[in-house]
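One structure, as structure tokens, below. Some questions next.
Excluded from the complex is one protein chain; the other protein chains are retained at their positions.
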Amino acid sequence: MFKFLPTLVRWSRIPLVLAGTALLAGCEYNFWRMDGHQSTIAVEGPVAREQLQVFYVTVWVTLVIFVLVGGVLAYATLKFRARNDADEHAEPPSQSHGNPLIELSLIGASVLALVIIAIPTLRGIWYTYDVPEADKANAYEITAHGFQWWFKFEYPAEQAAGENNTKMTLVTGNELVIPAGRPVRVHLRTVDVIHSFWVPKLAGKVDMIPNRANHLWMQADKPGYFWGQCAEYCGDSHAVMRFRVIALGPRDFNDWLEQQLQTGRTVQGNVASADQPRAQFASLRTFKQNEAGISDRFDLQPLEAWKAKQAPEANEDPRLVARGRELFSQKQCNGCHTIRGHGAGGITGPDLTHVGSRTTIAAGLIENTPEQLQRWIHNPSAVKPGNKMAVGYIQQKITLTPEDEVALVAYLLSLK
Amino acid sequence: MELAKSAYLTKEDHAPTQPKLLTHPTVKAGLMGWLTTVDHKRIGFLYGFFALFFFLVGGFEALLIRTQLMVPNNDVLTAQQYNTLFTMHGTTMIFLAVMPLSSAFFNFIMPLQIGARDVAFPRLNAFSLWMFVAGAIILNIGWFLPQATHGAPDGGWFGYAPLTSKTYIPKHSIDYWVMGLQLLGVASIAASLNFIVTIINMRAPGMTMMRLPVFSWMTLITSFLIILSFPAITIALVELMMDRQFGTSFFEVSNGGMPILWQHLFWVFGHPEVYILILPAMGIISEILPTFSRKPLFGYPIVVFSGAAIGFLGFAVWSHHMFTTGMGTVATAAFALATMAIAVPTGVKIFNWIGTLWGGHLQMRTPMMFALGFVWMFMIGGFSGVMHAAAPADAQQQDSYFVIAHFHYVLIGGSLFALLAGIHYWFPLMFGKKVSEFWGKLSFWVIFVGFNVTFFPMHFLGLNGMPRRTFTYDPNLGWNFPNLLATVGSYVLGIGIFIYFVVMVYTFFKGQRVGRDIWDGRTLEWSLPNPPPEYNYRVTPTVHARDAWWYEKNHREETEKEQEAHAQEEEAHGGIHMPFGSIWPLITSIGVLIGAIGVSALDAGKDPKLAVCLVGGAVMFIGIYFWSLEGNEGYHIHLDKDGNVVREEHS
Amino acid sequence: MSAHAATLTIDHHHDPTTSTGIPNKKLLMWAFLASDCMFFGALISTHLIYRLHPPAGGLDPKVVFSPELTSFSTFILLMSSLMMALAVTAIQKGNLKSCRWSLLATIYFGLIFLGCQVYEFNHFVFEKKMTLSNSLLGTTFYTLTGTHGTHVAIGVLWLGLMYVRSFKIAEQPSWLPRQLLHAVTLLATLVLSLKVTLGLVHALQGESTFGGAMGHFFGAEFLFLALALIGYGALFWFARPRGPVQFTEVNAIDVESMGLYWHFVDIVWIVIFTAVYLLEYI
Partner (left out) sequence: MTAPTPGAIAHDDHGHDVSKFQIYVQIAMLLAVITGIEIIAVYIPFPRWIIVTTLAVLSAVKFMFVIFYFMHLRWDKPFCTILFFIGLVLAGGTAWALLLLFGAEASLPLVQ
């Protein structure tokens, strides 16, 4: 009845060959190269490089063992298998029981292989744990706080201008700017559940655990734009709890700090004049659930995109911005967000003092464009399920008309 | 059998003094026969049945997961559903599929291998089975209740505090997880205690420990791992339950609690647990390879000893799951080295399996195919394990798809392949039928290819930075193609499993009947007719060598004479003692189930929580009390030379 | 055959029907206790870890604990262990009467221990203001000692049922209702005794004069006292000899396994007493 089946099996080699070809074709898709934005192979810092080297040692050692052991296994399987009826019914082979000498030497060999792995492992453990003594003085300190589902970054050394000439520690959200070429020591804290701080190209992850003073260090070889990700399951939106790290050369870094220490930017212009044209952008379209919020263009040169973002928007409408500023407190956005100098001091959500100068919002999830920004404030939970901002909308009965949204977007983007 | 076999029990010969309520159920057929059964083979069969059912459920969940991840930014599932699915997939596969499937073999095969007529405590064995079912029910009950306030567990299979506390997941989903695992723990511990006593005390004469079949050895070691590791998670779960239900502060930071403690307690259990999943598999492989190589296992004592070493070392490496928790240099180094050390005894097993093949006459039957597949796949999984053990490298791999790849290679390529091999291997013994070689091999190849296509790309995904437990990913990270490949692979794998099961069910009903000992086996269970009679051995065998049945086959005359002498002796002592069935283990489990529902599903203040718990407790207590009053009497059967029952004596 | 077996002395340390000579039940018990070591190991570790890192502003255990009471209950538990050991030797020698008395004594010592614990918890909660949820110390302390207490309570229950079982009469099919009734009576009487005793302690503490205390005590507890006394009467009645019972030397293994459990609970307390209580006073 199933006579055709052996033929079928023979024919099934074709899809196998096709699959093989597809695998090779996969090169096109970074499959073998593994040089994506979160690659642990295409590393750009000494910590990640050390970790990669340890990894390579393990790969080579196990590969050699695999070839040896696998070779013997394959040989034994092919050599000793029963090939025909005669083999099947032959007398059983000699019933030998073992050979202690072979066992012992193989055990010895395994131990030796493990020693080869253990040495770089130990070195790596000590190296990656903390900034090397020689560099300690040069290290830059930052405190990262995990929230469900975003990151807050504190710069303990920098005092920023607050309300009415007060000073407060500099705080940013979701985009961490660090000096390139300098070790950065990050203190890891969390306000709720366990999160994990992971910038694959710079350093392996370390968890942010409640009631625990963890830290990690990393260093970027040269200026760059890096993808980060929370790496410990932390509830509904763990998958989209991302962040970015931007490493800048000394000059750029100082300039950036300079700008950040200022209070939120106030747009100058004729607020009263009604005849200025409104900033135009497409009215909110409907987004698919989980729709990507990062454009391909942005991806090509993220660092350039970031730099461009530092300058004020081209077609700013002062009237709209002012309206947005009004709405920000009217709609109680200020209850959760801080905008230094604009009378907003909430700490439930990210600091928005310079939100306009970030390339991404909602914890690295979507690009900071008017369209995406409106998508976010229009319905945060559609972007990020279970989001605390959406919870706030419901609890505080915040509703926004399309006009409100447009104004708020203009205002937020003006905060450079 | 427990005491009946013992000299202490002499009351059977009394006139019946059993009150009505405690008359023993004697039905063997029908639903009641199954519910009251204490026969280790029936219990083993039931374990297997439930385990395979839950394997399909867990596999179905996996397919949903893979479907969601097929393309970037997919929206087949919501984040909530996805998180529930991977939690339940992991929990189901580990606790409701692989563990009970191993347990099915422990129950069915181990007593046969050691030449026993039953386990030491048959009713306790039934109790373990029903507790397992109760735990499975609690774990899955949330699917059928309102998702907003109940829902199935969604805290990840290791349920890290404080995410699982009431503050962050107020709904009952976590309560189900806590209670479900708690009941499964009781079931596993009770079963393991039983196996330990059985293996140590119920061996046939001459079956010394160093003649014990390796599968039975691994049963023993696994049982030890279970009784010694489950208490840690029991305590962790108790603490979590106290936090959730009585407002204690074990993991409550505002009162000084340290959530890291949960991780330690969990992994003190969790790592031995993964060896609980692999050691039975290694036992099965150590039976299959010699049989189909027609040679004894190479280096038997070393294989046994390395199994014990793996079990023992397994308790000293738990923190390798916590390399990224900032343990400090010394602790990290210590656990890294200890973890690497495990590669040595594991390697020893691999070497000895190859040594077994060497110089043999390999018969490439389906079980052998799966067994060889196991050796290859487990080796790959083990190597990625060693890569994890190198702590600095693990800082990049932890919680990435590299881990997913590692543990699916050891869990599927390892545990599951071996269990599937075991099903094929013992199927003729259990049911007297044999799966067609063609279909068996076909299912093997489809599963093998599908499995590798699914999980090999995940290594690359992990190295390319894809974190696990993510319901969505962006298209610009280089993960699209491997994910697509993995999803396609998982469908192929699903088809393979589907073929496997269809063939199995077909064979069960319509398969070709085969005679006894079709593989020319080496261990005692193959000396039995198939399916084995309820009393297993007409005459308790006497063991003269390590591969007892092989020896018997080669010394026919001598053993036959010996057996007849034994048969007469046993007959003179009153025939074969059989334990009565009992309903009380089931009643006790039902009581526990009711209580567990009270604890996990109901809100104090709103529902009659306390009342339900008390009712459950009362039922449980009645069950236990009547169980103890019922006594462990049995009846005797007398057999003729061909194993036909000639007389049954009920006392 | 039973008559035949009874004439033989049973070797309680060797069971010829098992591969190792160790009776199955004994082996089961020891394996279970090995497992229980891990259980209490994890629980005690939790307590010690949090003692290692007490939260700022937490309760000071020195202020909460009282060494006198704990020393007393430790002593009581040790004595119960002695009684348990005697019960086992008694039944092994077929001395049923002595076994029953020892079992009862064990039960009573266990009960006193439980009473002390109830008293202690009460005291801590209401006088020292330490509850399960208001402090980390309360959390770990109550969970640990409460779990131990639960073990003791299960032990008492088991002992009680074993005691009742020792009256199971061989030749009467009506033994079941009598067993059930006996068990219920025993448990009820024990609980009542515990309640009355605690009431007495309470009264003695609350009132300044002995007479006042007695007045208070009888006022509050009279009904329970009366019920308890009736219970004791009933227990005596149940315990009247009624013919040969089905509880002999062959049951020694049952008593012995139960004893193993009981002693284990005792040694856990030895550890708790040192690690939880005494360490705080150094």
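Things worth noting here:
A, B and C are the chain letters, set down in written order, and residue numbers restart from 1 in every chain.
Going forward, contacts are C-beta pairs under 8 Å (C-beta built on N, C-alpha and C of every residue); 3 or more make two chains touch, one makes a residue touch a chain.
Being a predicted model, the structure only gives us computed values, none of them experimental.
Every shown chain that the unseen chain touches in the whole complex is listed here: A, B, C.
The chain omitted from view is touched by exactly one of B:Phe215, B:Phe298, B:Phe315 or B:Phe455, namely B:Phe315. Only one of the listed residues, C:Ala42, C:Leu114 or C:Leu161, touches the absent chain: C:Ala42.
Residues 189, 211-213 are the ones on chain A that touch the missing chain.
The chain not displayed touches chain B at residues 4-5, 7, 9-10, 12, 200, 224, 227-228, 232, 256, 258, 260-261, 264, 268, 315-316, 319, 326-328, 330-331, 573-574, 577, 636. By the touch definition given at the top, chain C reaches the unshown chain through residues 1, 4-5, 8-11, 13-14, 16-17, 20-22, 26-27, 30-31, 33-38, 40-42, 44-45, 48-49, 52-53, 55-56, 67, 71, 74-75, 78-79, 81-82, 84-86, 89, 93, 259-260, 263-264, 266-267, 270-271, 273-274, 278-279, 281-282.
The rule is simple: only the chains that are shown with their structure count from here on.
Averaged C-alpha coordinates put the centre of chain B at 36 Å from the centre of chain C. Centroids of chain A and chain C (each the mean of its C-alpha atoms) stand 57 Å apart. Multi-chain contact residues of chain C (touching two or more other chains): none found.
Counting only residues that touch two or more partner chains, chain B has 256-258.
Only residues 2, 5-6, 9, 16, 19, 22-23, 26, 28-41, 48, 50-52, 54-55, 57-59, 62, 65-66, 69-70, 72-73, 76-77, 80-82, 87-88, 90, 92-100, 102-103, 106-107, 110-111, 114, 117-118, 120-122, 124-129, 148, 188, 192-194, 196, 198, 200, 203-207, 209-212, 214-216, 227, 229-240, 288-292, 294, 296, 299, 385-386 of chain A touch chain B when the two sit together in their complex. The part of chain C that touches chain B in the complex is made up of residues 1-2, 4-6, 10, 15-20, 22-25, 27-28, 31-32, 34-36, 38-39, 41-43, 46, 49-50, 53-56, 58, 132-133, 135-136, 138-140, 143, 147, 161, 165, 170-177, 179, 183, 246, 250-251, 253. Per the touch definition, chain B reaches chain A in the complex via residues 72-75, 78-80, 82-83, 156, 160, 162-163, 167-169, 253, 256-260, 293-296, 298-302, 324-326, 328-329, 332-333, 336-337, 340-341, 343-344, 347-348, 350-352, 354-355, 357-364, 372, 375-376, 379-380, 383, 386-387, 389-400, 438, 442, 445, 449, 453, 457, 460, 463-482, 485.
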